[in-house]
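One protein chain omitted, others in place.
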Amino acid sequence: MRRTLFVFKGAYPPLGFAEGEDIRMNFASDNWTGAARQVLDAVAAANANIYPAYGGDELTGAVEARFAEIFDRDVAVFFVATGGAANGLALSSLSPRYGMILCHEQAHVQMDECAGPEFFTGGAKLVSVPGSCGKVTPDAIAHTLSGYPERPPHGAPAATLSITQASECGTVYTADEVSALSACAHGAGMKVHMDGARFANAVAALGCAPADITWRAGVDVLSFGGTKNGCLAAEAVVFFDPSAVSDFAFLRKRAGHLISKSWFIAAQFDAYLGDGLWLRLAKRANDAAQRLSSGLAALDGVRVWYPTQVNEVFVSFPAGLDEHLRAAGAHFYPWVTPGDPANGTMNRLICSFLTTDAEIDAFIDLVRAQI
Amino acid sequence: MRRTLFVFKGAYPPLGFAEGEDIRMNFASDNWTGAARQVLDAVAAANANIYPAYGGDELTGAVEARFAEIFDRDVAVFFVATGGAANGLALSSLSPRYGMILCHEQAHVQMDECAGPEFFTGGAKLVSVPGSCGKVTPDAIAHTLSGYPERPPHGAPAATLSITQASECGTVYTADEVSALSACAHGAGMKVHMDGARFANAVAALGCAPADITWRAGVDVLSFGGTKNGCLAAEAVVFFDPSAVSDFAFLRKRAGHLISKSWFIAAQFDAYLGDGLWLRLAKRANDAAQRLSSGLAALDGVRVWYPTQVNEVFVSFPAGLDEHLRAAGAHFYPWVTPGDPANGTMNRLICSFLTTDAEIDAFIDLVRAQI
Amino acid sequence: MRRTLFVFKGAYPPLGFAEGEDIRMNFASDNWTGAARQVLDAVAAANANIYPAYGGDELTGAVEARFAEIFDRDVAVFFVATGGAANGLALSSLSPRYGMILCHEQAHVQMDECAGPEFFTGGAKLVSVPGSCGKVTPDAIAHTLSGYPERPPHGAPAATLSITQASECGTVYTADEVSALSACAHGAGMKVHMDGARFANAVAALGCAPADITWRAGVDVLSFGGTKNGCLAAEAVVFFDPSAVSDFAFLRKRAGHLISKSWFIAAQFDAYLGDGLWLRLAKRANDAAQRLSSGLAALDGVRVWYPTQVNEVFVSFPAGLDEHLRAAGAHFYPWVTPGDPANGTMNRLICSFLTTDAEIDAFIDLVRAQI
Partner (left out) sequence: MRRTLFVFKGAYPPLGFAEGEDIRMNFASDNWTGAARQVLDAVAAANANIYPAYGGDELTGAVEARFAEIFDRDVAVFFVATGGAANGLALSSLSPRYGMILCHEQAHVQMDECAGPEFFTGGAKLVSVPGSCGKVTPDAIAHTLSGYPERPPHGAPAATLSITQASECGTVYTADEVSALSACAHGAGMKVHMDGARFANAVAALGCAPADITWRAGVDVLSFGGTKNGCLAAEAVVFFDPSAVSDFAFLRKRAGHLISKSWFIAAQFDAYLGDGLWLRLAKRANDAAQRLSSGLAALDGVRVWYPTQVNEVFVSFPAGLDEHLRAAGAHFYPWVTPGDPANGTMNRLICSFLTTDAEIDAFIDLVRAQI
């Protein structure tokens, strides 16, 4: 009873990946990369201790303090093991069961969590907002809201704006952009959630303080991701107003997301956040994507979509080339989303902190040779 | 502790309706009209009997048989008291808890049920499909689906297409149009739900057999409305494949929608469906809307939107006129929805089987006098 | 596709009820009885008007005021069409999604609503409390709670006590008993819900003011039933603290329980509550049950269980007699619940305001003749 590898069906080619194959030219996902050495070492070191379960350990306490430091503010932090859990739980805390949650039409919460936010919230309504390069704008939000005038109790009331930093298209919101969005959202009575599955990449790209693009810019709750950038399974829901936590601990527990050996996530974050590791890893991934992006953009017939601001490159190759590249051992997924003008030809290439220059150059050479 | 009248907030004017006022020029909603005399008489007549509760009565059986006759096919019928219940329960039967439900962006299930479908289904995802005049097309559906490629278990799988007959914009789908939509939906693995809150108006407008625009055209489940067209509170969920009913009786019961004195709904339908009353009432409302629509369209500066095919007229008056009309005693709501080019100026005027020619003519005169 | 009459399966006999049969000796349910004439007349009278939908009508306002009068206090009232909806919605407003709801082990919310409270609340946990004659006591509640010590976030926190007045066993709580239960519940951080599907019968039996057994005794929210006692479909959720209503209007709407022609329920209540009709009807049903109960209790070999305090009589007949009685045209259900010592032999006989002395005497004669 072998479950099959997650593949795109229909017009989408399976990844050219055979069991046992040595994976190189891996641009499939930053989820394909293991943990950073320091993170793994921290888990091993912590494992020697006897720790109270469910977050009663001192390591969890220490990491919570570190979060407060990093964000320059008292925060309430809750660990979970997946980004889907972080997002779903955060939204279930911010939105009433029948609230309207606005997000970009390509957002992970809308596209990739199998209606998880609807499940966690108990039935909230996700409404897609269009926007170029994976980003929403205050105008687009205002326009969307104008189509859903308040008419209680008939319409689902606007409850939450969820933005993704970095976005699904590998772009980032500046601090000013986040502030403008938050102002727009708060003005309409909405809370602001930030899906930060690639928050580290965004901070590294912007060179800003984490606070600048979160609470100082009006964000209420952040899904802070570690898994894609050097952890094994470590995500955190960060409330910037600890008094707004409400019953989050209950919501997390009933959903099976309170990890018993909570120190295991704390240990990962301890190493990840310590000594700036998280930003160094993110910078490495971002830099790799820059090298890949500019290398590809220089080739005739290759089109790079969206500015390459973090660790993702979106690219169309000449017709038929995708298959050749995959056959030659490169790994990357097609990128298909609503509202995308290049649906059917676009690919998403992701770099991680482990992506090597050699890997990138080999791939670029491979493409060049086929053109 | 008086609950306030349902009003549009923000830019939208409250209805100019004072308590105790005699309402005339009522174009606010077909829900503002009482029941037809025959329907009320049937309830009174049935009330003399002792009937087993919960649908065990002979009247319920007789009405079920009548539904089978009307649709020229064996059907399974479940009564409920509201359209929101009929839609939510039907969708919860057709869609898995995480399924994707496609509907027109202005559909009642998307706009006006306070995230009811998400609640009833346990978290399904409603995805808006744009389309002119309140109608979706196979092309629009295919385009929407193309943005949500199958990638289990990440994407919510496409589960159900919900179409509204007559549509929110007062237009109807022909039998051929329904067939094409069903073929498109079934081809993509989706079931087809029809929200027939104004099904009678659609049948009366099309002059077709009820079967022609439902099961013969591929519809799986119909929300059959009676309330807006002469009943007190009578809606039915009609399964055209009785073997697909599954656990609907449990879903209805747990949601508090199994009416104990079920004969009370049966009696309404008995009169409503008997002797063609439902179609006569609908025709009267449709004809009234035609009179209103053509009368208004002939006036300078008045714009009628969408073809007037059933009992709804969408109209923009010259700037400032709305308020004068309301102040003069006319009742109608502004019409604001996503994707509507005329948001901010459009009004919805609805006629019922009780709307009189005098009422219509008085209103047209009132408008004419102000231009 | 005839749905079958609701029958007990397994060891339980179907009701001896043939289609078309004239039903007499009807002790099956107060739901089998139609509406009182005055109630029906009120609906007919109201039907002549054009009323704003969704509760914006003056009749709804007037009935809300009447509720305030009857309860001698400002209240917030929400109409629904079924008792299951009233209970489920009330509990969903009082309990967090993961809260613990205590109720008698035979309570309707636990036994007869197909897990409706779990659905409406989004997953609250119902915990059964044993107790004789259908009633819970402060001791039993304290004992139950002692087994579920607070240990957040692992245990579901105690949220609500739901008591039934009159109880499932046809008994009533005195004002003092309700007060003691409320004190116990509030002391443990719980809200108090009262399922008053037969509230009228309880008030009539106790001869008290409605306030005495509700808010003056600590009840927070009441499901006020009208359907079983002379209405067609009229139930109300009554908040005794209007400031605690919170988002109830949204919860009701998304569940499909906001009746569009809300005046139709208001009209029923207007007649039902006017001029003391509700208490006269309830007294008639109670008196009938007294006559039935004492008549049966006087017969050898017949055992009447529980004090007959409202309109329900629980009785065991000599072995084999049940079938004879049913064959002779009497209608009543067996009564089987958890924790009942007489499971397997007990029957529930219910009287309504329409039950005649002749009917009762005929039944008693029938039983006597068989002994």
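Residue numbering begins at 1 within each chain, and the chains themselves are lettered A, B and C in the order written.
In this section, a contact is a pair of C-beta atoms (placed from the backbone, for glycine too) under 8 Å apart; a residue touches a chain by one contact, two chains touch by 3 or more.
Here the structure is a predicted model, which means the values were calculated and not measured.
The chain that is not displayed touches the following shown chains in the complete assembly: A, B, C.
Of the candidate positions C:E118, C:E177, C:E235 or C:D322, contact with the unshown chain belongs to C:E118. The chain that is not drawn here is touched, among residues B:R37, B:R66, B:H154 or B:R303, by B:H154. Here the missing chain is touched by one residue of A:H154, A:H193, A:R216 or A:H257, and it is A:H257. Where chain A meets the omitted chain, the residues involved are 1-6, 15, 17, 19-20, 23, 26, 28-29, 31-35, 40, 43-44, 46-56, 58, 60-61, 64, 68, 74-77, 80-89, 113-116, 118-120, 227-228, 232-233, 242, 249-250, 253-261, 264, 354.
Against the chain not shown here, chain B presents residues 54, 96-98, 122-123, 152-154, 156-157, 247, 249-254, 258.
Summarising the interface, chain C meets the missing chain with residues 6-12, 97-100, 105, 110-116, 118-119, 122-128, 144, 146-156, 336-340, 343-344.
Operating definition for what follows: only the chains that are shown with their structure count from here on.
With centres computed as the average of Cα coordinates, no chain lies farther from chain B than A. The distance from the centre of chain A to the centre of chain C, with each centre set as the mean of the Cα atoms, comes to 51 Å.
Chain B and chain C have centres, each the mean of its CA atoms, that are 33 Å apart. Remark: chain A and chain B have CA centroids separated by 40 Å (rounded to whole angstrom).
Annotation for chain C: residues touching 2 or more other chains are 54, 249-250, 253-254, 258.
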